[in-house]
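Worksheet for the structure shown next.
A single protein chain has been omitted from the complex, and every remaining protein chain is retained in its original position.
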Amino acid sequence: MNYKLDFTPVLDGLPSLLTACLGTLFLSLCGMALAIVIGIGGVVLRDSRIKQLRWLVMAFVELIRNTPFLVQIYFIYFALPLLGVRLDPTPTAIIALGINGGAYAIEIIRGGVQSISKGQIEAGLALGLHKAQVFRLIVLRPALRAIFPSLTSQFVLLTLTTSVASAISAYELTSVAQRIESDSFRSFEVYGTVTLFYLVISWLMMRFFGLISGRYFSYPVK
Amino acid sequence: MGANEFLFLLIGLKWTIALSVIGFVGGGVFGLGVALARTSGIPLLERVTSGYIAIFQGTPLLMQLFVVYYGLALIGLKLDSWVAVSIGFTLHASAYLGEIWRGSIEAVPKGQTEAAKALSLNYVSRMKDVILPQAIRISLPATIGFLVQLIKGTSLAAIVGFTELARAGNIISNQIFQPLLVFGIVGALYFVMCWPLSLVGARLERQFAAATR
Partner (left out) sequence: MTSSNTGLPNRRQVLLAGAVGLAAPSLLLRPALAVTPAEIKAKGKLVVGIQGDNPPWGFVTSAGKQDGLDADIAALFGQELGVPVEFVPLEVNNRIPALTTGRVDVLFATMAMLPERAKVVQFSKPYVANTIVLIGPKSAVIKTNEDMAKFSIGVAKGAAQDTQVTKNAPASTTIRRYDGDAPSIQALVSGQVQALGGNIFYIQRIEQARPGEFENKLEFQNLYNGACTRQGEKEINAAINAFIDKIRANGELQKIYDKWMKVPVHKFPDSLEGISFTAS
């Protein structure tokens, strides 16, 4: 066996790989947006007065967090059509990512809300703040600040998870990489390069969240 | 779905469990090394291990498996495919566990290290007898959380072509064409493995939170 590394197919495919990064970003951002919506909605329902609703949210969280993403996305893509729900690969991927991220977001956001003690809210009202001000300054900002690091890592993880969407032929970086690989048979070179792309994407994402965090949450605590 | 098909899923399940155990144990051993190097106070070691952690936490597990799977063969190691996949999971787990345990080691109050040094304990016994026992306790919820993550992650070995539970499900669903049933059962099998662990992890976390309040 005389294997020589050859990066020519990777270089030839560079434009399509770079464009595919946009596909990955698109899936990630849509997935995150959906995850936040599910997360907030879930937290509201989780503390609802209706027992069945609370139970439903808990069951959803446990079910999603304890089964693999690959099985979830296969289920939505291959099994749901039998029930009359047929979605294209990209919407399927976004929904699967949103549901998966949402289950984690529910727990994260709930933790943040619980970290605000009643006493702080009462103190705010006693100081003569409006209800809206109390919510914005005493509930929302500290809660967001508390959950921001967890949410960031969860979202980076969600971005990395988009690679699994290649299994249902969604358009993103991994599926384009596999395309180049099956044309050139240069798996190590292609996957090695694409791994670096992902590293850069997740680093940019962390920087981005870090900037937001620095901009909005850098007020002193004590 | 007949008994044969279910049996086939169970064979897949066996591999899922095997991969998880190997990944967790191997990852634990190397992860401890990573955590110790990361907190060693030696700049070079700390920098190398933090780069190692950054690679594995900043790239998709699927890519890691692909690169390790083909990369190992390229450097002249002809291994059975289950060994190659296991090495992939071991490296992945060692980075994540290393980072979790680094956090736990650093969470042990500094005074403990200083006290141990004042008692002129050497590094090994300082770690073994003072720091690590406390760090392990602190790290338990996150460690169990990662184990769940790892069990679920083994499903990606399917894409490399390894017949574990998820791929077995795919094959069976294509033999009997009842994807709803097959993926339902596959999901349930994963759930049965992961949920008890998640519950234990959550309970430990609550206990720990209560103890430190």
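Here the chain labels run A and B in written order, and each chain numbers its own residues starting at 1.
Assume a contact is a pair of C-beta atoms (placed from the backbone, for glycine too) under 8 Å apart; a residue touches a chain by one contact, two chains touch by 3 or more.
Since we're looking at a predicted model, the values are computed, not measured.
Enquirer: Going by the stated contact criterion, tell me the shown chains that border the hidden chain.
Expert: The chain that is not shown touches these displayed chains: A, B.
Enquirer: Just one of B:L36, B:A84 or B:L165 touches the chain that is missing; which is it?
Expert: Considering the complete complex, B:A84 is the one touching the chain left out.
Enquirer: Which listed residue (A:T24, A:N66 or A:Q154) would be found touching the missing chain in the intact complex?
Expert: A:Q154
Enquirer: For chain A, which residues touch the unseen chain?
Expert: Per the touch rule, chain A residues meeting the hidden chain are 1-3, 5, 77-79, 81-82, 86, 89, 104, 107-108, 149-150, 152-154, 156-157, 166-169, 175, 178-179, 181-183, 185, 187-188, 192, 195-196, 199-200, 203, 206-207, 210.
Enquirer: Can you list where chain B touches the absent chain?
Expert: The missing chain touches chain B at positions 2, 4-5, 7-8, 11, 47-48, 50-55, 57-58, 69-71, 73-76, 78, 80-81, 84, 96, 99-100, 102-103, 141-142, 145-146, 149, 158-161, 163, 167, 170-175, 177, 179.
One rule holds in what follows: only the chains that are shown with their structure count from here on.
Enquirer: In the complex formed with chain B, which residues of chain A make contact?
Expert: Touching chain B from chain A are residues 3, 62-63, 65-72, 74-75, 78-79, 82-83, 156, 160-164, 166-167, 174, 187-188, 191-192, 194-195, 198-199, 202-203.
Enquirer: Inside the complex, what are the residues of chain B that reach chain A?
Expert: That would be residues 54-55, 57-64, 66-67, 70-71, 74, 148, 152-156, 158-159, 166, 169-170, 173, 179-180, 183-184, 186-187, 190-191, 194-195, 198 of chain B.
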